[in-house]
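Selected chains only, in their assembly positions.
The chains carry the letters A and B, assigned in the order they are written, with residues numbered from 1 in each.
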Amino acid sequence: CSGALLLMTSNQLMASPSLSGGLWFNYRYVNDGGDASVERDQDTMGDIADEALIFYVDDVAENRPWSLSAELRVGPGSFTDPSSNSSGDNVALHKAWINYKIDEQNQLYLGKSQVPFGWKTVNFWPGDMLQGGYGDQMDVGIKYKASRQNLTYNLAYYHADDWGESSTDSLDDNGHWGSASGYRKIQTLVADASYQLNSNHKLGASFQTGKLQDLSEPNLASDQNPAPVDGKHNALALYYIATFNPLYVKTQWIKVNRELPDNYRLVNNLATDIENDRAAIEIGYKHNNWFAYINANWAKTNTNGNSA
Amino acid sequence: CSGALLLMTSNQLMASPSLSGGLWFNYRYVNDGGDASVERDQDTMGDIADEALIFYVDDVAENRPWSLSAELRVGPGSFTDPSSNSSGDNVALHKAWINYKIDEQNQLYLGKSQVPFGWKTVNFWPGDMLQGGYGDQMDVGIKYKASRQNLTYNLAYYHADDWGESSTDSLDDNGHWGSASGYRKIQTLVADASYQLNSNHKLGASFQTGKLQDLSEPNLASDQNPAPVDGKHNALALYYIATFNPLYVKTQWIKVNRELPDNYRLVNNLATDIENDRAAIEIGYKHNNWFAYINANWAKTNTNGNSA
């Protein structure tokens, strides 16, 4: 019952950052295909649901290199999955990083940050649903971002998909990266580079490669780890962004490959290797406080029973 | 696996509004009528409970017609009912609306707002308990508020009592509007008008009429909707407010009528029609930062077994 410890911390990390809030809710009408007398929302005319209050913490100061940014969602409209997240509830941190600005051209991000892979879909359901979880990934790890004249690049290591030992919930990824009873993305290296040709045109490429940990019900010999890390994932994205104010066009081609963990694959009767190609285009219009966009996505599967 | 979608949104809705917080807790002593040796709070001398932290989001700006207001309660003192609300937990949005100011005289409210019916009781338990859920109703829908010289009026459509498909929890209504296993108030039209006779006297009238959806355990033929919308509710309020600073007097007479949904009524052995009259008076005193009030309520039931 004795101990000693040494901690070193910067008070600034605990300084009082600004805090703001947002709000959303949706109208839903469920057409369950029944005839008029039994259809679910025939009499109620639908419902107003998915309400959430969003807290944004942002701590930036002129006189120091550290800053902080976090987004907490509370409520049924958090777009989190309580059965696969780390709170077990409709409460989730969508983002939570500490930033260190080495200089104007070099920055580090520690915590849950945006995976630098292709371009990010508009931050709203269901934009990403159509990109198979590659359009809006928030993972936990460390990211280095640098810019040299017209070139911007990112190098990152994401230790896991989310906080804790079994959460697979990145929120807006619509469950495309496994579940707490399926598998989980871990130990992922990411590289991204984009080149601004001129004020209108930008070209980029991203690559990520990592491991998949099996979280499915184990059926293993007794001397094996119950959650073996025996799967892999790789993805490549090529993208092009054109900007002609107030319009912009974004296009992207993604090639995806996953080697599913053994037990998960056997239990669910899936192929070992899953491959598919995805293409996406988004056309947007921004003017003053208004913003409109249209997007389209295509996926071509090369494997039966793919879940990627 | 292909799709296209069009969304249009105002960035202002997602702008960073101000956020503030409040706090409350209560002292409780439960007298359960036992003798001294077994009475529950005899030895403990009661407890300090019902703690809650309240978040207020308010986003108002001079240069645009939109504003936002929300109140989120977190904690055991949220005065919400986890078994009948949309979060399933002691977390609830008491208020969450977006306001659009057409001009100085005309405004729209979208979301969870105060039902314009009579006057609102002081925002504290147990003021409303005595008005049978008609003194502090926060429902989800759309409200139009207008003022013309001495006349103020409201027209509103409330789609449901609360968020989602089964929540009946308006927070401070003390369960007077059903439960997730009973019935639920939906599709309610509300009209309210009040006239300021002079600086001291104000007269008003409100009317609301809507439907009740059955949420009780169904016992129906197979071709029927399991949650039929087969009940009705109506209520009329006449009110008078007198102000003689620092004193004010509010009086109100409410006539209530409900036709309960069939299955709920049968299972609970209740009359089809429920009618009652309520009267309320509140005398208040406001001076600088202090506020005191006294209120009294009377209800006359015209029906056996009423629950309204």
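Keep this in mind: contacts are C-beta pairs under 8 Å (C-beta built on N, C-alpha and C of every residue); 3 or more make two chains touch, one makes a residue touch a chain.
Please read all numbers here as calculations on a predicted model, not as lab measurements.
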Per this structure file, total copies of the shared sequence (2 shown): 3
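One rule holds in what follows: only the chains that are shown with their structure count from here on.
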Centroid distance [mean C-alpha coordinates] between subunit B and subunit A, Å: 38
Subunit A residues within the subunit B interface of the complex: 18-23, 25, 37-40, 42-51, 53, 55-56, 74-76, 89-91, 122, 124, 126-127, 130, 289-299, 301
Partner subunit A, residues of subunit B touching it in the complex: 1-12, 14, 16-19, 55, 57, 64, 68, 70, 72, 74, 86-87, 89, 91, 93, 96, 98, 111-112, 140-141, 159-160, 163-165, 186-187, 213, 223-225, 227-229
